[in-house]
Every structure is written in C-alpha cells, then in structure tokens.
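All protein chains but one are shown in place.
And now, subunit A:
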Amino acid sequence: MTSKEIYERLEPIIINYLPEDVAPKEVNKSSDLTRELNINSAHLVDIVLDIEDVFNIEFKNEDMEQLRSIDDAILLIQQKISV
C-alpha cells in the first residue's frame, strides 16, 4: 500500500476525532496530532484502535511513543502491513 493510499484511509479516522476548533482542512500529512490538531491523549488511543481495525494490524506500547504526526502513523502502518 502506498503512503497516499494509507493517508486516504487514515484522514477520515483523524477527522472524526478533531475538536470543533480545528477545521478538517487543517489536516495534512505533517500535522502533529496533539499539538497542532488538538487531539487529546484519550482520542489518540481511539484513533489507534480505529487504525488497528481498518488496517488489520496491532500497535504496541512502544509504537505509541513514536506516534506524534500523521507521517509517523503512516510509517508505522507501512511497517506493520509489510510484515
């Protein structure tokens, strides 16, 4: 799966958890999930659980520590689906 294809499936998941003060159009690949998109730590977990379902993969605690931006998420997803 290309990073573009991953992003297309990832974007609606992220948008679903945006607080009202962040417009969906502000979301891009380099967006920092918590700092720029104002996603709280609890919703970050929800996003990861949704990613697990959509891409049929499993995240570990160490993966969470690496997850800051949408790019990080794409990289982690790519690593996991290629295994």
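Methods note: a contact is a pair of C-beta atoms (placed from the backbone, for glycine too) under 8 Å apart; a residue touches a chain by one contact, two chains touch by 3 or more; residues count from 1.
By definition in this document, contacts and distances are computed from a predicted model.
The complex includes a chain that is not drawn, and of the options "Hydroxymyristoyl-ACP dehydratase", "Pyruvate dehydrogenase E1 component alpha subunit", "Putative Sarcosine oxidase subunit gamma" or "Carbohydrate ABC transporter membrane protein 2 (CUT1 family)" the UniProt name matching it is "Hydroxymyristoyl-ACP dehydratase". Of the options A:Ser41, A:Asn56 or A:Ser82, the residue whose C-beta touches the omitted chain is A:Ser41.
Of the candidate positions A:Thr2, A:Ser30, A:Asn61 or A:Ser82, contact with the hidden chain is made by A:Asn61. Across the interface with the omitted chain, subunit A contributes residues 40-46, 48-49, 59, 61, 64.
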